[in-house]
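These notes are about the structure you will find just below.
Note that this complex is displayed minus one protein chain, with the remaining chains in position.
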Amino acid sequence: MSGNINWFKYSSPQTFFPLAGKLAFWFGALALIACAAGVYLGFFVAPTDAQQGEAYRIIFIHVPAAWMSMFLYLVMAFWAGLGLTFNTRLSGMMASAIAPTGALFTFIALWTGSLWGKPTWGTWWVWDARLTSELILLFLYFGFMALQAAIDDPRRADKAGAVLALLGVVNIPIIYFSVKWWNTLHQGASVSLTKAPTMAATMLTGMAAMAFGFWFYSIAAALMRARCIMLERERASEWVADYARRSG
Amino acid sequence: MRGERKLFGALNFTLRGGDLLRIGGANGSGKTSLLRIACGLLEPTRGEVRWGGDNIRRLQEEFWRQLVYVGHANAIKDDLTAAENLHVACTLASVPGQPAQIGEALRRLGLAGCENLPARVLSQGQRRRTALARLALSEAIPLWILDEPFAALDAAAVECVQNLIAEHLARGAAVVLTTHLENRITAATTRRIDLGAG
Partner (left out) sequence: MLATLRCVIHRDLLLAARRSSDVMTVLLFFVLVVSLFPLGIGPDPALLRTIAPGVIWVAALLASMLALQRIFASDHADGTLEQMLLGATPLGMTVVAKVFAHWLVSGLPLVLISPVLALQFDFPQELLGILALSLALGTPVLSLIGAIGAALTLGLRGGGALLSLLVLPLYVPVLIIGAGAAESAVSGLGGHAQLLLLGALLAFAGAFGPWAAAVALRISSE
């Protein structure tokens, strides 16, 4: 996903740095195209819904963002776990690079969920299973970032973050099911925000396009952030000094 | 590497029974870090530590059962008495710690009347001696790693601890320590490593 085709050649920050830069550019471009397609399909092509009118179109952002928020957490935990097991510096940096993007999508999912709820059910917030789980996921992301920010030593920060991320991954299914169960217990068969209108083909394509767009954006953003982290952490080394000199 | 500072590199040595290894160097040169790496508390950025041919990371408790480490911190709880502290330290290390032996160890380190006093009221030197009293009971442990054992000790206590170390070396054990004091411990082999300019 992040371009580690030949594992060991690119596992050192020095060799990965230029590759990351190139990949970030291309994925960024792809992201723009995919998002544009998604927006076009979602906001212009897909038919108006009979029950919810135009407001429902926000799911074209809400659902892919929610998918991304979950997916990115898994990826982050994967990289963190890899770094913890094999003691590789780059894996830890990737995990740290992904976290803010994951948190961003979680926030977008919450915000768009709220925007959807207002015209549909009249309230700015609905305590349904999906939104509540997203809220807790946001706290998990914040916890990870806060922990890493509080630790000065990068090695300890990576490892501690990894333990937390893995703990989170194990807990996410438990959290999701308990929240879902809590929701059914207290509200009965209430309306769920995720019960989207029956999907027309264009709707699915639109959401898929947005999802890919978000995915490519995440890759680009994470790679750019990883480059910054690499520069910061390895600032004592020669290749960074060379790079600084070359870029003026 | 410590944080972002490189402390030392390319360090290579082997320790045998009866060896005394002294680690010297200015403050901040990484003596404590080196000892902690030797114990297994700290992972070296590169390289490994082996005990009897096996990496200590793999041996874990097996290695630690054969190690006594007295660090900078005394590992003494203020609210427990000297005797209670020593008992806990011994149990954690699986070292014999019967009440009579504990009393004897404390007496040997010059803490005769202090067994039942809470560590809170003991002086710095007395606390250090309580921490070091473990050594008197650790005759069966083949490796002692001591970080500035003589800090805060008066002359009599220093001599007492030096005797403990010398006796242990004579038994064929190995001792690694850091200190600023002149070496007055006789050993089969005394080696010295000075951590200097990194």
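Per-chain residue numbering starts at 1, and chain names A and B are given in the order in which the chains are listed.
One rule holds for everything that comes next: a contact is a pair of C-beta atoms (placed from the backbone, for glycine too) under 8 Å apart; a residue touches a chain by one contact, two chains touch by 3 or more.
Small disclaimer: the values here were computed from a predicted structure and weren't measured.
J.: Among B:93, B:117 or B:166, single out the residue that touches the unshown chain.
T.: Spelled out, the listed residue whose C-beta touches the missing chain is B:93.
J.: Among B:20, B:76, B:136 or B:165, single out the residue that touches the unshown chain.
T.: Reading the full complex, the residue touching the unseen chain is B:76.
J.: Could you pull out which residues of chain A are in touch with the chain that's been left out?
T.: Output for chain A: 136, 139-140, 142-143, 146-147, 150-151, 153, 155-156, 159-160, 163-164, 167-168, 171, 174-175, 177-179, 181-182, 185.
J.: Can you list, in ascending order, the chain B residues touching the missing chain?
T.: Touching the missing chain: residues 39-43, 60-61, 64-65, 67, 69, 71-80, 84, 87-89, 91-94.
Throughout what follows, only the chains that are shown with their structure count from here on.
J.: Using mean CA coordinates as chain centres, what's the chain A-chain B distance in Å?
T.: 48
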